[in-house]
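Only one protein chain is missing from this complex, and each of the others stays in its spot.
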Amino acid sequence: MRSAISRSLLPLLTVMFAIMAVGTSRPAYAWWMYTPGDTVDNVGYKPEQPIPFSHKLHAGKNNIPCQYCHSAARRSSSAGIPPLNTCMGCHRLVATDKPNIKKVTEHYNNNDPIQWIKVHDLPDHVHFPHKIHVKDKADGGAGIECQQCHGKVQEMDVVEQVAPLQMGWCIGCHKERKAKLECVACHY
Amino acid sequence: MSTTREPNQNSETPFAPVPGSDDPRRGQEVFAPVGGPFEAPAKNVVSGPYYKGVEERLPELAQRPADPSSAEAKSGFNVDRRDLLKLFSASAVAGTAACVQRPVEKAIPFVNQPVDTWPGEPTHYATTCGDCSAGCGVMVKTREGRPTKLEGLPDHPVNAGSLCAVGQASLQALFHPERQQRPTIRFGSRVEASEWNDVFENFAGKLTSDKIGILTNGATGHRHGFFKEFLEKVGSNANRLYTFDSNSLAEATAEAHRLAYGLSAIPRADLSKAKVIVGVGADFLDVGTSLLYNTKGYTEAHAFRGPDKAKHVQFESFYTLTGARSDQRFPIPPGSETLVTLLLVNALLKNPSVKGSAGARSQAQAVLSANSGLLNGAYESVGFTEANFDKLAEEMLTAQAVLLAGGSAFDENATTLQLAAILANELIGSYETVLFLQKDWLPAPVATGDLQRFLTDAKDLDVLLLIDVDPVFTLPPSWGVTELLQKIPTVAVLCDFPNESAPFAKYVLNTHHWLESWGDEQSVAGLWSVRQPSVRPTTDSRQAEEILMWVAAAAKKPLGYENYRAYLKKKWEDIRTVVGRTEVPAESYFDLVLQHGFDGRNSTQAVPDLSSNLSSSFRYVDTGRGGLRLVAPLDFRLRDGRHAWKPVLQEIPDALTTVTWDTWVALNPVTVAKLGLRKFDLVKVEGPAGSFEASVYPLPGLHPDAVVVPRGNGHTKQNGTIQGGNGINPLVAFGRAQDALTGAPVTYGQAVKITATGKFFELAQTQKHNDIANRKDIIQEIPLATAVANMGKTQDLDDVPNLYPAMPKQQHRWGMTIDLGKCTGCNACSVACSIENNVPQVGRGQVLLGRQMHWMQIDRYFSGPVEAPEVTFQPMLCQHCAQAPCEGVCPVFATSHDPEGINQMTYNRCIGTRYCANACPYKIRRFNWWTHRWNTVGARPQDRNPRALNPDVTVRTRGVMEKCTFCYQRVRDARHREKLNGIPVGQPGNVIKTACQQTCPADAITFGDLLDTTSPASQQRKDMRAYLALNGEHALKEYGLKTMPSVSYLAKVSLTAKPEHGHGGGHGEQQGGHGEQHGSQGEQKGGHEGQHGARRVKKAKKNG
Amino acid sequence: MSDDSKLWSKTISDVNSEILVNIENPHPAYYVALAFAITTLLIGIGFVALHFTYGLGLWNFRPPVYWAVDITNFVFWVGIGHAGTLISAILFLFRAKWRNTVNRSAEAMTIFAVICALVFPLIHMGRPWHGAIWAVPLPNTNNLWVNFRSPLFWDVMAISTYFTTSLLFWYMGLVPDLASIRDRVTGFKRLVYGIMSFGWRGTSKQWWHYEAGYGFLAALATPLVLSVHSVVSWDFAMSLQPGWHTTIFPPYFVAGAILSGCAMVYNLLLPVRYMFKLEKFILPEHLESLLRLTLLTSTIVFYAYSLEFFVAWYSGNPYEWALFEKRAVGPYSFYFWVMMFCNCIFPLALWSRRVRNNIPVSFVICVLVNVGMWFERYNIILSSLVEDFVPARWGHFQPGLWEVMITLGSFGLFTTFYLVFVKFFPVVSLSEIKLIMPKPLSSKASGGAHHHG
Partner (left out) sequence: MAKNTNPDSGIIGIFRHLDTVCAAIEKVRVRPDFAGHEVFSPTSYHEIEHASGFGASPVRAFTLVGALTGTVTGFGLALACDWDWPIIVGGKTPGIYSLPAYVVLGFEFTILLGAIATVAGMLVMGRIPNPKRRVLDVRTTDDKFAIFLPGAQLASPQAQFLRDCGAEEVRNT
């Protein structure tokens, strides 16, 4: 029966590897990206904003540092959308004739905040403190560039989500940098 | 200790011997006077970290409501919606999952961002609590303009950082869904919501008469002065301001001191100076005057520090938290407090070492002889012998003693009792040593006799304003207030929540809650605390004072102030002078005060000699003896009912009965048996004026004559779904009777009849079993001698053999120590925890099913005989076991261990198998059976307003487990401060305090890093008193469950417990006199009835 | 063989014709039973739907009782599910011939009982929509796998493995029988049965590999049977709860499971035997053997109950002893005594051959055993939870409407499945019963008994 056994090994191995290689690759990828009940990967989310603010123009062409406007990022959990007075700091004088700037001025004068659409939106059970990530290593922070999570915003006319912002993605970086991996690091 | 007495043979209600009364150690313990100043002087103004008024700081918020969907208003509220989406995506599986997009969220920035305010970071405001007249300083933590947590102002002399349960719960007033949104005017039977301007116009039309009166509650600040100014401006006179507070203890005390010394003031009790504290019906740790201040002093004196631990003897007819804390507690017949005090005065006078001036002694003698008839047979009626009192008197004269009298239920002799107490305190020399009348006394919040004056005058009034007071609910109906109100042509009710007087009012004007208001309090003479709004008004309400201002303006009789803030600012200019802040410019002084919260200086007043006419003022009304007597104390959570609309207060259990949401009739189990009743039988209680029905709760330790029905509940259904329809108001049974000296209503001691109705009504209790069931490693109690002998020794509770290798050492291990000897059961920790951690209230029905969600629950165990049990409170929270049974059983790592010692619970990973809850030996995990709302009591459950939640803590939805996280958000903040600001955790400026620890007035809770040998938490864990619950007896190497909790308890040090048989070290001999090593079990004879038949388990720590 | 052959009044030629004909025309009672089962199932589904809509709060869970009827039902159904594979696998390895008439229905019972059992962990979860995915070791975007150290995860693995293996085992046994049906029917039915039988042809080589595969499957399933309920018992034993945290649990649970399984097989077989007129195939001797097994496991369980008490007392652990004291005389002692009488006392009657041969009495005893086994689990779960370590947490428990209705629904589910099964599949294994029947020999040994059907 030795021959029978050796003959049986071929189909056996075929079955095993076929299942593992062919059968699992595509579904595994699908599963990875769209685990039901899991956070949905929102890469490519690119909503239209009430004012077509161009990061490409401000951060790219004019080379304004991110934290010039998003100054809360190094002080607070929230990176913060700059208040209108930050806009008006320049636009009282700069490009005041542009229709959008007029709109901004109007908002400012009416004390009416602009309702921006959130692009990068973590689930509410995740606590992501910007300050500890953003601050320089010398100051006790992680010294992470904004672009690492938000992409090359300085090249975007319309801000778009580039990172999946899923837990596995966060964990990958935390493992790499030997940052805290405890659940309470983000969930409490 | 000397209050031992023989079992009384003559009394109708035989007493079992008091626990340990046969202990020969008694009477031998001598307390050496110990220093340790606990002065709390008013502090100098410094520039604190707190901000001034919200309008000034955040103009945007003053103009438009914070948008809940703003980027920074991250509330966790959306979890719900997402879960639903996930449910859909789960059912649609991968094919459609790609189509699922998150809901669009908006990010709304400031228009003008205020300097130093960062979205996502908290801003703190200093203010003053307005929930009672104690005037505690409060620090309001706000995020994006919303208060998220109240904490005591750390350096406020009254509360020094702590807050009581009621103060903590104040936050629920904001965003309460059932607050009146707009003012209403009644036209006949029609009630119309109105605009404020119309109200002012309409009301101004009524101010034509000069007979305008104001009835308001007690206050110590400038409020009453402002009301008087208003009354005078509109043509009435200042005498038509009537003050009334259901808690008439302050009134009685002030009146007694007026009669005795001519000073209408309340002495400040600095209990830290006392070595023997005698309470006669006293409730100074609970609803009494300035409970936080008292608790701090009490803890200082009474907590175990060494052999000089103060002794607390309590005489009371019903159970108060104060009595529960005492070392010896003697039940006395209801209404016999004055008798007991006089008998004590008698015993003191007889003692040769009696202190006090000759005048005081002669006055005491005069009072005794004038009331000699009263004292005939008094010993029999109170149930003790003369020798008992002599012994106690001896003890009170040996060490520094103080006698505090009067609690939260008031009979005809409430003021007389205070007079007797004054005599006793004179004789033991406690004035100006423990009780301070001369220096930093407490001003009386109400004027004596105002209620009677109001009742007399009200008939003639044309306009009556009821400001923050509810006479219809808080006075017995037999007083005829409703008829009176109906006779007054125009009644206006100004209140922050609709009350029972509102149906009788033409105008029901919704006022700001104190968190939205301006104001001030003079909690201690010379100490002024300011109140400022910390949030933009959450409803269309107005501040009461400003309503008056604008009504007066509409009536063309303007008061001349821009707003109430301007009035206060003007008044505070005087304070600036008084306090002597001349170096501060007048314009910026008020702003500086707003930053700091309070200002003041030490005050002194001359105290005249004791009145030589005291015996004539001493008026004792004999209300008879025996029979069942109704006692209606103020509930420590709901007070007189004014806080009944806050669900968190309804849901924290009464400390002794553990009942929530209901009113109960507490009876001694002996009485219950005698009446042929059972637990939860619905009984009819018939008093002189009426009757009510409520369920029986057998409570050990009550005097058998006492029928204790707490006040606070019993609001009508019109008053909202949270308070409406819960329980009954026991005042309906009280006939019209008043305090003989102040005219305050009687809520104590009227004879009642109890009849069974045959019905059964289960009360929603949070604890169904009352004794410790002979389990030795849950509650530990050690005798003083053992504790003293163990002082200075240390142990390592974590030194336990383990098969597995030790965990790698981390930077920290977070841990907590809870001193059972300090916990008073006040439940402030529980409320603070609920507010900080968004713990939902579940409603009566769910509590009945045991589904309350408190992360911090105070367990109460009775031990000893049913007539005179001992109570131990054990705050129980997640023990954060190093070897946690809950973690291993979770299939999805929803609960696992942080290497730094926190048993972490990841809500969003939880799938709700509930095995962790089953596996938890402490059973402190809580499961979300539903998506909880504000309350589930009423017909219209309200969604939890996301603005009322703490954005730092995830809101849990249906189907997930939750539990104490050691306030990880605070740990996280401290870690960030450590990293970013360079202050190591635990060092000044970066101390982590959990919400429960922060608010605990008794400092029973200590949180810290167990690996940091200098941290208080690790020091206490090494104390020989420390033990780990359910982890056996460490000294005997019996390791119990070996869960190795990070929470350790410090055993209660008992003055009555005996050292257990067979001590290793035999330290008893060293201590001499503490002898008696037998009686290993400490089992007392006495009641074993039902489940109250608590067997007493005393546990001695071993010496090894 | 020669002894056994005297029992049989039928030959292998009668097997297909009579058994399959009976399946096609069941007794009218069958339809009544089916209607009843489906109604119960629908009610159960309705209550589960409400439960999913509004939440777990509808149940009468009263903390500290976080598990009660849900997990009772789970363990009960898993236990029921044990007899099938036990009879198929272990008795196969032991070559117990009587198993061949009862194994098919026992295996089907196993499958359906395990389905019922799987329902409960799913619906008892607070968030089943997450749990159904997260509790299974699958790659995910969280980069977080399951806790391989959790008894509940073991349970997921054990039950799903058991279900898969039992299903394979059951279906493998069905394949030749489906081929038999295929060869009796025509048209569409033939196509369906043909597909279901995988084109089984019955060649000697197929039988050879089939027999070997069946044997290995039995060899794999044997430790599995013993492990599944051991793992289920660890759902309790891995916690520290008094009454749960004992090493006796695995054997004790396995014995209990087999006890309830055998009793359930008996309870199911009798009506089916009656409705499908199988008296000539499922012989009284086979039923009696089943009862002997019931009796054996009942005594093991009795021993385990007693030993638990002894150990609780002997260990000197006050928490443990307090619990057992309460089990016997405490507020929930009723359940304990139901369990004792039904599982230990009543089955003692089975020592008597007369009782074993008295089908109605035996039937009642088996029903009682099932009741007793349900209450055993209820008793274990409830008494340990309701009053455990900290007296302040002690509570009460009583099942509510949802508990009762969903339990009934699970019985409806089980009965529906079973009744549908017996209608469309041979309730007695055709190929295996042929094996234990007199062989079709041409010599004298076969006697004159056989004839063509």
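The letters A, B and C name the chains in turn, as written, and every chain counts its residues from 1.
FYI, a contact is a pair of C-beta atoms (placed from the backbone, for glycine too) under 8 Å apart; a residue touches a chain by one contact, two chains touch by 3 or more.
Computed from a predicted structure; not experimentally measured.
Enquirer: When the whole complex is taken into account, which chains on show are touched by the absent chain?
Expert: Per the contact definition above, the missing chain touches A, B, C.
Enquirer: One chain isn't shown here. Among B:352, B:373, B:805 or B:988, which residue touches it?
Expert: B:805
Enquirer: May I ask which residue of C:93, C:404 or C:435 touches the chain that does not appear here?
Expert: That would be C:435, which touches the missing chain.
Enquirer: For the chain that's not shown, point to the residue among C:46, C:223 or C:331 touching it.
Expert: Candidates C:46, C:223 or C:331; residue touching the omitted chain: C:223.
Enquirer: Of the residues C:9, C:39 or C:203, which one touches the chain left out of the display?
Expert: For the chain that is not drawn, the touching residue is C:203.
Enquirer: Which parts of subunit B are in contact with the chain that was left out?
Expert: Interface with the chain not displayed, on the subunit B side: 802, 804-805, 807, 881-885, 887-888, 890, 893, 896-899, 1044.
Enquirer: Take the complete complex as the reference. Which residues in subunit A touch the chain that isn't displayed?
Expert: Touching the chain left out of view, subunit A contributes residues 1, 4-5, 7-9, 11-12, 15-16, 171, 175, 181.
Enquirer: Identify the residues of subunit C touching the omitted chain, counting contacts across the whole complex.
Expert: Its contact residues with the unshown chain are 11-13, 15-17, 137, 143-145, 147-150, 153-154, 157-158, 160-161, 164-165, 168-169, 172, 176, 179-180, 182-184, 198-214, 216-217, 220-221, 223-224, 227, 231, 234, 430-432, 434-435, 439-443, 446, 453.
Going forward, only the chains that are shown with their structure count from here on.
Enquirer: Which of the two pairs, A-C or B-C, is linked by more C-beta contacts?
Expert: Of A-C and B-C, more C-beta pairs in contact link B-C.
Enquirer: Quick one: subunit A and subunit B, Cα centre-to-centre, how many Å?
Expert: 47
Enquirer: In angstrom, rounded to a whole number, how far apart do the mean CA points of subunit B and subunit C lie?
Expert: Spacing between the chain centres: roughly 57 Å.
Enquirer: Considering subunit C alone, which of its residues make contact with at least two other chains?
Expert: Answer for subunit C, listing residues that touch two or more other chains: 129-130, 133-134, 144.
Enquirer: Counting only residues that touch at least 2 other chains, which ones in subunit A make the list?
Expert: 31, 35-38, in rising order.
Enquirer: Which of the residues in subunit C come into contact with subunit B in the complex?
Expert: 54-57, 60-64, 66-67, 121, 124-135, 144, 146-147, 149-153, 156, 235, 238-241, 318-319, 322, 385, 387-396
Enquirer: Which of the residues in subunit B end up touching subunit A in this complex?
Expert: Contacts found on subunit B: 60, 63-64, 71-72, 74-79, 82, 86-87, 89-90, 92-94, 97-98, 100-102, 104-113, 118-121, 893, 896, 898-900, 902, 904, 906-909, 952-955, 965, 968-969, 972, 976, 978-982.
Enquirer: So in the complex, which bits of subunit A are touching subunit C?
Expert: 28, 31-33, 35-39, 41, 164, 166-169, 171-172
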